[in-house]
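The next block holds one structure in the form of structure tokens; read it before the comments.
A single protein chain has been omitted; all remaining protein chains appear in their positions.
As written, the chains take the letters A, B and C, and residue 1 is the first residue of each chain.
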Amino acid sequence: MKIEHFATVQFYDTDCGGVVSNIAYLRFVEEARTIQFAELGLSLDDINKSQIFPVVTRTEIDYRAPAKLGDKIRISAFLETVGKVRAICGFTLETTREEGKNITLSVAKQTAALVQMPSGKPRRVPAEWSKMTTSC
Amino acid sequence: MKIEHFATVQFYDTDCGGVVSNIAYLRFVEEARTIQFAELGLSLDDINKSQIFPVVTRTEIDYRAPAKLGDKIRISAFLETVGKVRAICGFTLETTREEGKNITLSVAKQTAALVQMPSGKPRRVPAEWSKMTTSC
Amino acid sequence: MKIEHFATVQFYDTDCGGVVSNIAYLRFVEEARTIQFAELGLSLDDINKSQIFPVVTRTEIDYRAPAKLGDKIRISAFLETVGKVRAICGFTLETTREEGKNITLSVAKQTAALVQMPSGKPRRVPAEWSKMTTSC
Partner (left out) sequence: MKIEHFATVQFYDTDCGGVVSNIAYLRFVEEARTIQFAELGLSLDDINKSQIFPVVTRTEIDYRAPAKLGDKIRISAFLETVGKVRAICGFTLETTREEGKNITLSVAKQTAALVQMPSGKPRRVPAEWSKMTTSC
């Protein structure tokens, strides 16, 4: 499975270097992952009701080109690997500049586990997720 | 009562206008309020245990002069007014520039109520707080 | 003039009180203001080119009801008052809960000035903005 999400770079995403802060990219990734998990049957409403939370256990992110104020960012999210208690999601963040050229801003991977709150007990990743893996 | 807190402006506090984002000031205010409430007997540990949370019901903030990357900010927090179910806290944010001149960056007021979680029921503000009011 | 913007409450917007952090509302307000200013001829692209930045000089925000993870928030932005060097924008933040009931989460006002960067010199607010004022 693959989902796409779009975000516009806001003032609060940038820093005084004139470009998007390395931290802000993680908000774009989280928004895309939220949509991805909703498609997998774990929407925010589902989470509120079941109190089964996705927990990020690892993030890897490479910053390739700086994004700027007003850029429209296209975030693609993939389900890359599904294990018993962990799933690895891949993300690409791209923008199209005035000249029509596509620019890869960043690529990222996040490992997520499912946890039952408030006990904190790990939950199995649904078996059907493994049929939905894809790659960038 | 009056408490003082110090913060250094980080990259993530600034935006591409070259100065501190209007939103970031609220983090400085919250840090000072956390220290203030701890002195009033409502530390983060107390909150974790009692599940009585301070809830901000109103914020007013004036931005007087722009803060910049690396500025050391002195945040003073005052307990201005104490009612039955609400307290009003005042804040001044200042820095000292190289020339030794004191600059007021921002002044703010926040109204806070106390709420018992998870019921969300309002709680009385402790009566002894009213002896501790002061003004900027 | 009036514009509407929609946002979905993300994990990073909430805090351990179980509701949206008072600080996160300012991000929703800023997104709406960005759209509002684009309609007024001051889009993020325009800002990048002209280096005329809107600067928030005052924020007032009342928190009326707590927003929660997954809430769809409708932010309405109004241009309330236009002066020579300042404009006051009004905002209402609402959501519709399952029962179809409309809930006002927050109301806010921001005063903005226009500043030429990097000189920091104030700029006049365009005269035509005064024909576009409206109220909540």
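Going forward, contacts are C-beta pairs under 8 Å (C-beta built on N, C-alpha and C of every residue); 3 or more make two chains touch, one makes a residue touch a chain.
Since the model is a prediction, treat every value here as computed from it, not as a measurement.
Student: Of A:38, A:56 or A:103, which sits in contact with the chain we cannot see?
Tutor: Final answer for the missing-chain contact: A:56.
Student: Which residue from C:15, C:39 or C:60 sits in contact with the chain not drawn here?
Tutor: Of the listed residues, the one touching the omitted chain is C:15.
Student: For chain B, which positions touch the chain that isn't shown here?
Tutor: 8-12, 27, 30-31, 34, 43-45, 47-48, 68-70
Student: Which positions on chain A touch the chain that was left off?
Tutor: 17-18, 22-23, 26-27, 30, 53, 55-63, 66, 115, 117-118, 120
Student: On chain C, what residues meet the omitted chain?
Tutor: Listed in rising order, the touching residues are 11-12, 14-19, 21, 23, 68-69.
Quick note on the criterion: only the chains that are shown with their structure count from here on.
Student: Find the chain most remote from chain B, comparing centres computed as mean CA coordinates.
Tutor: Here the answer is chain A, farthest from chain B.
Student: What rotation angle takes the CA atoms of chain A onto those of chain B? Round to the nearest 5 degrees.
Tutor: Superposing the C-alpha atoms of chain A on chain B needs a rotation of 180 degrees.
Student: From the Cα centroids, identify the chain that ends up most central relative to all protein Cα atoms.
Tutor: Looking at where each chain's C-alpha mean falls, the closest to the middle is C.
Student: Approximately how many whole Å separate the CA-defined centres of chain A and chain C?
Tutor: So the centre of chain A lies 26 Å away from the centre of chain C.
Student: Using Cα averages as centroids, what's the distance between chain A and chain B in whole Å?
Tutor: Computed value for the inter-centroid distance: 33 Å.
Student: Can you tell me which residues of chain B touch two or more of the remaining chains?
Tutor: Answer for chain B, listing residues that touch two or more other chains: 17-18, 23.
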